[in-house]
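Quick one: structure below, then a few questions.
Here the complex is missing one protein chain, while the rest keep their positions.
The block that comes next holds chain A.
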Amino acid sequence: MDAGSHRQAGTVLRLAGITKRFGTLTANDAISLSLAKSEVVALLGENGAGKTTLMNILFGHYTADEGTIEVFGKPLAAGDPHAALTAGIGMVHQHFTLADQMSVVENIVLGTVPLWRPGYDRNAARARITALAADYGLTVDPDRLVSDLSVGERQRVEILKALYRDARILILDEPTAVLTPMETAALFATLKKLVGAGLSVIFISHKLNEVMAVSDRVVVLRGGRVAGERPIGETSAHELAELMVGGELPTLGVAPSRPGAVLFELSSVSTPAMGGQGLDGVSLQLRGGEITGLAGISGNGQAALAALIAGTLQMTGGGIQVGGRRVSGWSPRTALENRIGRIPEDRHATGMIGDMSVAENVISEAYRSRRFSRFGLLDWAAATRFAASIIKAYDVKCPSPAARVRLLSGGNMQKLILGRALDGDPDVILASQPTRGLDVGAVAYVHARLVEARDRGAAILLISEDLDEIQVLSDRVVVMSRGRLSTASARGERSVMQLGQLMAGHGLAAGDADAA
């Protein structure tokens, strides 16, 4: 498609000179962006580049310090969350905003019926939803409860919700993060139909190949500014990546692994559900000097596996062996005593205590040892020294060990967690989504530290929803689907499509679960 022709078709959305400051930080610096009818514009940038702030301004959650927004030629009222909706802009968030215990129809109609009207014409709504779904290939049963839907189906409901409200501009925030490769392909087909019908789409992503596949034009943000704007036909994934990072790409050379003894083993472990799914007879061996990557779509039991290894979830069956010895009474403390370093999935909720200081946070796993306390009294001097050493060794950007962790960026928080987890060279490392939400520089740093730990002989389990990350780092890959594990494959043995099949739960025979 030719980007130029779309511009002539008329601009539907124009953001001009948007600037937003938070204290000394300029989150958006004179960002201008336009969107034409029937156009897909990709908004590309690392976390912290200003994408989310820009969209929050568009949707009235923040008020811009400078700049104007025009929708279909009319200025958009600033700071009013309803203005964007009524102007015909629909947003599909990365984290869905659906009511689980209501049906698809109810979710879509929710909020469109005035409060004072006691009922709504369910059949008319249903018919309209069915028609929209058929038009755009958004297959979903309108009468099912949202809680019974898969992640891909829920996303379709979100898109239908926007279309039902007559959205002419659709904004998708990292829509593929939760999808299998097949579902992603289906989503892209839907997007093609939408723009074919005259809608316009803003596609927010940091995945280059998807941006190249789906968009007509790319706007790259970096550090709150527009780093570049290219029609898709005149650019390459490599150029976009360099625009995103602002220079040469960091590369990670991973040397071949030298697997050692089995340091950690799960045998037919089952757990209660967590994050929607529990483990169902999972067996897994982690060898020293090897990174085992665990791929899977969010909500297939990864959360339960991570919590089990971390010690916060109890198993209902099976056993854990560390260094060949069976361990009973598994808890966070026994995990630590058995030299397991843990990087949790959610930095804010689980990893760090935001309202406590850096020093207080880094000692949270070891405060009881003689290193940090004597006779029930904490040795704050030792804690401060330890914090300072992590700040230095891991290059954490923070004013002092006394700074509150809440004020740090995600990347710096993750470095503190790394420093805490890797302190004392643990034998086994659980890294659950260790780079989610980090910028490229921090991602490279985390990866390098994990490989470094592997090379000194640690057994590492890397749980990630990012297949690229899994493929780059893992010496061995297993796939989790509906609480079960696939067989393991060596680096490069299975293609992305084969892994995708496993992620979707195909070809995962019951017997496979025990074979890993």
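The rule we apply is simple: a contact is a pair of C-beta atoms (placed from the backbone, for glycine too) under 8 Å apart; a residue touches a chain by one contact, two chains touch by 3 or more; residues count from 1.
The rule is short, and it goes like this: contacts and distances are computed from a predicted model.
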{"item": "Chain not present in the shown complex, as UniProt names it (candidates \"Phosphoribosylformylglycinamidine synthase subunit PurS\", \"Nucleoside ABC transporter membrane protein\", \"Anti-sigma factor antagonist\" or \"Acyl dehydratase\")", "value": "\"Nucleoside ABC transporter membrane protein\""}
{"item": "Selected from A:Val12, A:Ile204 or A:Met352 as touching the chain missing from the view", "value": "A:Met352"}
{"item": "Option from A:Ala78, A:Leu132, A:Ala185 or A:Ala388 whose C-beta touches the chain left out", "value": "A:Ala78"}
{"item": "Among A:Thr63, A:Gln101, A:Thr139 or A:Gln314, the residue in touch with the chain that has been omitted", "value": "A:Thr63"}
{"item": "Among A:Asp216, A:Glu360, A:Asp439 or A:Glu469, residue touching the chain not depicted", "value": "A:Glu360"}
{"item": "Missing-chain contacts mapped onto chain A", "value": "22-25, 62-63, 78-80, 310-312, 331-333, 335-336, 342, 344, 349-356, 360, 364-365, 367-368, 373, 376-378, 380, 407"}
